[in-house]
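One chain of protein is taken out of this complex; the other chains stay put.
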Amino acid sequence: MKFWGVRLASILGAVAFCFLLEGVAQGQSSFVQRLFVLAGLYVTLAVSLNLINGITGQFSIGHAAFYQVGAYTAGFCASRFFAQLNLPPAAWLLLMMITSAITAGLAGLLVGLPSLRLKGDYLAIVTLGFGEIIRIFAQNQEALGGAYGLTVAPKIQYVWAAWLLAILCIAVCRNLLRTAHGLPFLAVREDEIASSAMGVNVTQTKVVAFVLGSMFAGAAGAILAHFESFVSPPMFTMDVSFTIVTMVVLGGTGSITGSVLAAILLFYLPEKMRDFTNIPLSGVAAAFVAISAAVFAIRWVMQNFHGSAKDRAIRYLGIVVGALVIWFISKALLGNVPSLKENIDGSKLRMVVFSITLVVLMLLRPQGMLGHHEFSWDWVRSKFGKPTVKEATA
Amino acid sequence: MNIQFSWKHGLIALAVAAAIGCNGGDSTATTPTVENKGTEATPAAAGRKAPTAEGNKVEGDVIKVGIVGSLTGDQKPWGEDSVEGAKMAVEELNAAGGINGKKVELITGDSTSKAEGAKTAAEKLISDGVIGIIGEVASGHTIQIAKSAFDKGVPVVAIGATKTDLTQEGTHVSRVCYIDDFQGPVMAKFAYEELGLRKVALMTDNKQPYSQYLSKTFGDKFKALGGTIVKEAFYESGQTQFSGQITELKAETPDGLFLSGYFTEVGPIAQQVRQAGLKDVKLMGGDGWDSPQLLTSGGDAILGSFFCNHYNNKEDRPAVKTFLDAYKKGHAGKEPGTTMAALGYDATKLMLEALKKAKSLDSKSLIEAINETENFAGVSGTITLKGFNGNPPKRALVVEVRPQSEGFQVFRKAYEADEIK
Partner (left out) sequence: MTVLPDLLAGLEFSTLPQQLVNGILLGAIYALIALGYTMVYGVLKLINFAHGEVFMLGAYTALFTSWSFGFTQAGSRQDSSPGILIAMLIVSMTVCGFVGVLIERFAYRPMRSQPRIASLITAIGISLLLQYGGQLFLPSSPPPSISDKVNPFKGNIEIPLKPADSALLAQAEQLKAKVTSTKAAYDEQLKSEKDSFNLSPVGKGLRTASQDAERDYRNAIDKANKDALVITLPQGQVIMLVTTVVLMIILTWLVMKTTAGRAMRAASLDFDAASLMGINVNTVIAFTFFIGSALAGAGAMMNASFLGGTKIDTFFGMLPGVKAFVAAVLGGIGNIPGAVLGGILMGLAETMVIWAGYGNYKDAIAFIVLIVVLLVKPGGLLGSNKVEKV
């Protein structure tokens, strides 16, 4: 009984969270609403790719393909059938999410099958290639709108839908890992041959991971199509796939919580840059110098200093202060270089900041933000020594 | 989650998918009239819906106007130029005292050369309180801006978006450039009547919707005039070697080649076409050719080719002269890199002029005022929007590419809007 009680409470908690988010978003501008939805979609994408990459250890770098299959399925169906079926938007969106999940799942099956024979980088390039094939195919189909893309008729902008999907995805992955059914996935990641010797059906495990992962990406695609009320091939280029892989690795391969955090961070950071205007170029160059110096100093401390945690923290603090000093000095020096005297807008720096974040985080924490760790209430309790509410598991 | 379960689910999913597949086939068969609207170019007729939302109002002493352009990514050359043009227009107005004593502030948003980036940027601008948005250069991006702006009742003046059905998004969208349905046919008419070409091959940049559509409108008109399109070859922007495509075109022995892409690829194509032995073939293109850089990338091979443009830098009209002088003054004597600087300037100035005439300083009045624009003397020609559903009838100039010493683009023939169709 207690088990079901917790279950029910978590589900209610999740639903409540989604509608709370919807409520918060409603009061905000459409720009903020958009960020909410896209963040939710990226969480879904990152967590579902984590199932393939992190948990099952199949190196896929073409996740945007399934996202695209889902988005185009929804877009195509909406333009053909929405007017006839006359469903309420929420029901239609649900129907589309299921349909898109199925088509994307089939695509996942298609890609998952070669994964039986291919390993590592070879599999990676096949998934990448599949993404490109799908994109070029869509670009050349009149019925799919060619390079312009497809207008999706009903605009359905529910923040809750994106986050409900994200939470569903998180819940599925988490429960998979918590139960005996998830062990084969981990076993395949660690050692295929050994796990096959132990009676794990490697083929089935890999294919299920691919199909499940792509189904969630497909459903996310359906939400995207209806949210943007538009789909076009450039929305699903290789960069999107790379971004998703990056989120997974940066969060910590295999860690669901990590994927969620990295997805939100990597999505939010570049968008935040839009708020800054007129940044002096000399300051940017100086920051680059200071960050590089700090990164290598921190790495040196990490490798060569073996004192207590407190001493270590003091040294890190010293490095940060040192970096600020370096920044200040080099900014003054670089200010004299004529080509650095201009000012630029933060929006031009979005991808630069994104890429520097990637490199710096990888250099300082190669195992990802959370490594293999997961967020759990037990961990919180151990930190604070207090009993916590059990309901909000999700 | 149970693995066995997921397998069963998978089977069910397959069955459902099959069922849906059959169903889909049936319904399309029975109702062939249901077409998807995204791909069909609806006739540029009336019936545009007006946005119902209130839009933004000017608060305080600053009038905020937004511009969306590709400041990063592969369309940076055009995006950056359009923003430069817009900045000039705003500076001019502020120097002249602003509107009702209020200064105008131009807020830029980066579309990152992507459609969804354009949408994000537009929504950010709207939430920042701009009363109107200028942009974008590419049609695919502008559609997204127009959709977001419609929901919020904010006007959009497109800069270089030539896709025909763009202004059907609503009464809030208008543009300062001509449309593809005009530009393609102009070049087809010029090729058939003036150059006497009968067999033309097309070369399309398959990654650019602009190029896909321009090739189509050119081909349709050229065939209607009685010519033949012998072949259409495809490439993607970023490609550097075109020998495969050129060999195929050469086999068809065309007398003209229509290159509908941007100058960045047109230059190398021209050089490689000439080297492959197609010495006499006339090369033609659209406004994507306009950049002095074409002379470097095309070298001697591009000289004597023709393209369609919005204005000509050697024109005597005062608007052109003042614009070019001001631009050179602000940019160390350099001419604009692409034609988008002039169009960005026009779009911004048109919006600001409309704002002066608007009943009050808010989006709703601004939309009305923009749609009332008559005989606005822009750099790219006289623009009238009243009664034209956002698509101003404009002149198109066919220019010939000549060496820098002769002034890069030399005016050859002008086509008025009513000469086509």
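Every chain is named by a letter (A and B) in the order it is written, and numbering of its residues begins at 1.
Criterion: a residue touches a chain if its C-beta (ideal position, glycine included) is under 8 Å from a C-beta of that chain, and two chains touch if they have at least 3 such contacts.
None of these values were measured; they are calculated from a predicted model.
For the chain missing from the display, the contacting residue among A:Leu8, A:Ala143 or A:Ala194 is A:Ala194, taking the whole complex into account.
Checked against the full complex, the candidates A:Leu224, A:Val245, A:Ala294 or A:Ile319 give a single residue touching the omitted chain, namely A:Val245.
For the chain missing from the display, the contacting residue among A:Gln28, A:Asn140, A:Asn175 or A:Gln204 is A:Asn140, taking the whole complex into account. When the missing chain is restored to the complex, the residue among B:Asn94, B:Ser127 or B:Gln239 that touches it is B:Gln239. By the touch criterion stated above, the residues of subunit A touching the omitted chain are 53, 59, 114, 117-119, 121-122, 124-126, 129-130, 132-133, 136-137, 140, 192-194, 197, 238, 242, 245-246, 249-250, 253, 281, 284, 292, 299, 339, 344, 348-352, 354-359, 362-363, 366-368. Considering the complete assembly, subunit B touches the hidden chain via residues 72, 74, 76-77, 80-81, 194-196, 198, 206, 233-236, 238-241, 243-245, 247-248, 250-251, 253, 255, 263-265, 267-268, 270-272, 275-277, 280, 291-293, 295-301, 337-338, 398, 404, 412-413.
Keep this in mind: only the chains that are shown with their structure count from here on.
Averaging Cα coordinates per chain places subunit A and subunit B 33 Å apart. Taken in their complex, subunit A has these residues touching subunit B: 29-32, 34, 76-77, 79-81, 83-84, 99, 101-103, 105-106, 109, 139-140, 142-143, 145-151, 153, 155, 172, 175-176, 179, 181-182, 184, 204-205, 208, 211-212, 228-230, 232, 234-235, 271, 274, 345, 347-348, 350-351. By the touch criterion given at the top, residues 1-3, 6-7, 10, 13-14, 16-17, 20, 24, 27-28, 31, 34, 36-39, 71-72, 108-110, 112, 114-116, 119-121, 123-124, 126-127, 139-140, 143-144, 147-148, 151-152, 163, 206-209, 212-213 of subunit B touch subunit A in their complex.
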